[in-house]
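With one protein chain withheld, the remaining protein chains of the complex are depicted in position.
Order of writing sets the labels: A, B and C. Residues in every chain begin at 1.
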Amino acid sequence: MTDANAAEMPERARIDRDAVKPRGQKSRRRGRGDELQVPEAEFRSYYGRPIIKAPVWKNPDVPLYLFLGGLAATSSGLGALGGATDRPTLRRTGRLAAAAGAAGGTVFLVHDLHRPKRFLHMLRVFKPTSPLSVGTWILSPFATFAAATAASELTGLFRRAGDASGAVAAVIGPALGTYTAVLFSNTAVPTWHEAHRELPIVFAGSAAAAGGGMGLVGASVRDNVPAARLAVAGAVVELAAGEFMERKLGLLGDVYQKGRAHTLMRASKACLAAGAVGAVLGRRHRWSAALSGLALMAGSALTRFGVFDAGIASANDPAHIVVPQRERIRQRQATTGTDVAPPDRTFA
Amino acid sequence: MGVRTWLGEWPMFRQATGSDPLGRGSAVQSPRTQALGSRTADADEVVKSVCPYCAVGCGQNVYVRDGRVTQIEGDPDSPVSRGRLCPKGSASTSLVTSPSRVTTVRYRRPYGTEWEDLDLDTALDMIADRVIDARRKGWQDTDDEGRVLRRTLGFSSLGGATLDNEENYLIKKLFMALGAIQVENQARI
Amino acid sequence: MWDAFSGAASSLSGPLPDPTTDAGWSGDHPKRVGFFTDTSVCIGCKACEVACKEWNLVPDDGTDASDLYRLTGMSYDNTGDLGASSWRHVAFIEDVRPHGSATAAHGGPPSGVPVDSLATGFLPSGLPAVTDGAPSTPTLRAPRDAATAPAPGETVDLLALLPDTGAHGQQTPDDERDVRWLMSSDVCKHCTHAGCLDVCPTGALFRTEYGTVVVQDDICNGCGYCVPSCPYGVIDVREDDGGAHKCTLCYDRLGAGMEPACAKACPTNSIQFGDLDELQAAADARLAELHGRGVTEARLYGRDPDDGVGGDGAFFLLLDEPEVYGMPPEPIVTTRDLPEMWRNAALTAVGLGAAVVAAFWGGRK
Partner (left out) sequence: MAEAHPVGFQWVMEAKKRGATIIHVDPRFTRTSAVADLHVPFRAGADIAFLGGLINYVLSEGKDFREYVTTFTNAADIVGEDFVDTEDMAGIFSGYNAETGRYDPISWQLEGVDYEAPAAGMRDHWEPSLREQSEERERSEKREHHAAMASDTGGGAGDAANATGSPKRDETLQHPRCVYQVLKRHYSRYTPEAVSQVCGMSVAEFLRVAQAITENSGRERTTAWVYSVGWTHHSVGAQYIRGAAILQTLLGNIGRPGGGILALRGHASIQGSTDIPTLYDLLPGYIPMPNAYLHTDLQSFLDADAAKTGFWGNMDTYMVSLLKAWWGDAATAENDWAFDYMPRLTGDHGTYGIVRDQIDKLTYGYFVVGENPAIGHANGKMQRLGLANLEWLVVRDMQMIETATFWKDGPEIETEEMRTEDIGTEVFFLPCANHTEKSGTFTNTQRLLQWRREAVHAPGDARSELHFYFHLGKKIREKLAGSTDERDRPLLDLTWDYPTFGIHEEPVPESVLGEINGYDADGNPLSSYTQLRADGSTTAGCWIYTGVFADGVNQADRRKPGSEQDWVAAEWGWAWPANRRTLYNRASADAQGRPWSERKAYVWWDAEQEKWTGHDIPDFEATKPPSYVPEDGATRQDALSGTDAFIMQTDGKAWLYAPAGLADGPMPTHYEPVESPVANLLHEQQDNPALERIDRAWNRINPSQSEVYPYVFLTYRLTEHHTAGGMSRFLGYLSELQPEFFCEVSPALAAERNLEHLGWATLISARTAIEARVLVTERMKPLRIGDQVVHQIGLPYHWGSNGLSTGDPANDLLGVVMDPNVHIQESKVATCDIQPGRRPRGPALLEFVEAYRRKAGVEPGGNT
């Protein structure tokens, strides 16, 4: 017997549907049209309820933080190198975007806290086991240097110092762009955790697309080549890595095939593809470049929202926990030749 | 607070200098946590009691601080219960400190639509008058055949299974003296 | 600090004999304590839930007021799961099996009485032989007219539904199935490798000198990272105060030499508290005893120090698969893969930096 076998246990199957209180949904009971993601494989569960707790991270705070962090990460590099290669509009755009992204990201990060007044408690410790702690120690100096650089850029004061701090921010930037992948994968959320090899690449691509996209929006046609290159490369990487991730996830990838995550990811892919094509074809025109940049940024942001939503859905699906773990047990037993399957499983 | 003290209490400093580099335990313990103690440790008194719910008669320890019950839990000494309590017994603290508990006299006059306040002594006096009146109205000296009854059917009482033996005793004694035979409790329900 | 991180792989996963010392407590710290919850003697009374709330002043559960006093329909479980305001959760599983598959723990025959002899072996003298207790097939009365049958839902006009004669009795008893009612009091596992603790960016979550994992409410800033990092779905953030909350194994009571409130209240000693090594020995003995009695479905969960979380400080004797109780069958602490994640992220960061640089390759076009 399995709980998924509705024919055998009609009333329990009904409980499965009704009793779940998935996070992120207002209504207490799921409607008929919003069935649990019960996979093909049979599995048992406790009334179909989630086994792990879905993140309590706020939406849109956290996806936006991820997006802004990515944006800032690559923008800082574009700003620094734009300055070094005499691309003033790219420099300016990059520096301001890095600072704004870092500042905005920090605001969202603090707002996401359920006790925001205690943000500074983050600075009590440095814990390498905690991506959020590490991230805090990445974001804090980055934001500081990026802000200083932007201040210099805006005021025109302390240019040399501004350049130096911009360079430091640019060096830190990539870490800011990829650590967020660890933030997600270092959880028990199956769809996130099992993507821990691909997710940094997806997020790096997304960061590149966002930063590059921003560059396309802000920089002049004269200055926007690196931005376009970065954006297109980012979009391609993001699309490819994302596709690879979804496939490799197998059963766990089903959250990208349905529901809101599916919609978001489809929109993201469309934006990225359109933006990339636009950037290649329309870079030379200010408006088309800007539009392409916006599309790329939107694509990047939508990826973050999509991945976020996929994680929520994955956490709420007990099959995501039970089926892979059962499979792991089965495989281990197959290899070790031991059968410790409890005798009651056969007829239970 | 001196800088050294401040620094010494900064967990990150303790991480770096102490035995807990990953900041998992001793380094990150807060002063408040360090000072944490049991709520019952500072009780003025631990009073021996018995659970008021079912008839198993589980032993309870009632912890009192400043004249208030701060915790009730099982009495491990009790050979009946060995310190254990069921969910109801475990909710005893809530029972005795319930915010919805009524602690003043409420009065509803005949045909009234709302509760009114009433002084306890006045209430007792009014009830005494009503008892005397109902006793008189329901009095029977003899039955039709002249057999002695010396009783009243004017009023009755229900309850006792949740009360103390001493309380039941006073109820029964008083009602018998009043000639009121209609005394009943949950034991017949 | 990095050395400890990268060098001591055992402090992220795998067996770890003394997580307390690993967390920086000096060698003379108390022995690691925990819970052994023997669900084979659990009667589902929920004293643990109430005793826990009374002691820890945990509020009534429920995410909003309308939720508080509603049935869930999950047997007698109206708590649902562990959470910020439910640090103990008693699961109720109504399990139905084909008749005859029962074992001793499942309402089977009293020990020493073979089922076969009960069914056919004994007959009081002078009685005709009986081989089956089932009486003759019930007489079915006229079935109810389907057209007049009420539809499910909140019908108010019940006058129209006055029963026709013989409206009942059409359903036959189902003698072919046995019922088993499993109950289990779930709690925070106080993992050897605690995901919640390791991901906490503030140090609010920490390992105590007793080897338990506790949230310091004065530190927690409600970042919520611990919530999805728990492979068991234990810890959660409470909406009203924004803090993360879970079982403390009554940290405040331990210091005073008291056992945790739930274990103390538990009427049948299903929840046992003590030094972890002693509990493990007791659990092994109990398992052997049950297996000896033919309760072959008994198994320990969270007992094995080689498991994905390095063994639990609170472990269980279960009578079915863990997932039936709402627990993951084989959880692995997420931080086991953290070194690889950091490597991947670092490499990707380098790649990202390189990509930014490469974007400027070739100068102006």
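Criterion: a contact is a pair of C-beta atoms (placed from the backbone, for glycine too) under 8 Å apart; a residue touches a chain by one contact, two chains touch by 3 or more.
Predicted model only: the values in this text are computed from it and were never measured.
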- Which of C:Leu16, C:Ala47, C:Cys196 or C:Val213 touches the missing chain? It is C:Ala47
- In the whole complex, what residues of subunit C lie against the chain that is missing from view? 40-47, 49-50, 53-54, 59-62, 68-71, 73, 75-76, 78-79, 94, 96, 104, 107-111, 113, 115, 118-119, 122, 124-128, 130, 132-136, 138-139, 149-159, 161-163, 165-175, 177, 179-183, 267-269
- Note on the structure: Listed in rising order, the subunit B residues that touch the chain left out are 45, 47-59, 62, 64, 67-69, 72, 76-82, 84-89, 91-92, 94-96, 98, 100-111, 113, 115, 118, 120, 123-134, 137-139, 141, 143, 147-174, 176-189
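We take it that only the chains that are shown with their structure count from here on.
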- Note on the structure: Note: subunit C sits from subunit A at a C-alpha centroid distance in Å of 30
- Going by residue number, subunit A touches two or more other chains at 124-129
- Hunt down the residues of subunit B that sit against at least two other chains at once, touch-wise. 11, 15, 22-24, 27-28
- Within their complex, subunit B touches subunit C through residues 11, 15-16, 18-30, 32-33, 36-41, 71-74, 76, 83-91, 93-94
- Query: Which of the residues in subunit B come into contact with subunit A in the complex?
  - Reply: 10-12, 15, 22-24, 27-28
- Note on the structure: Residue set of subunit A touching subunit C in the complex reads 1, 9, 12, 15, 18-19, 21, 28, 43-47, 49-57, 73-74, 77-78, 81, 85, 87, 112-119, 121-122, 124-133, 135-136, 170-171, 173-175, 177-179, 181-183, 185-189, 192-193, 196-197, 200-201, 203-204, 207-208, 211-212, 222, 225-227, 229-230, 233-234, 311, 315, 318, 321-322, 325-326, 328-329, 342-345, 347-348
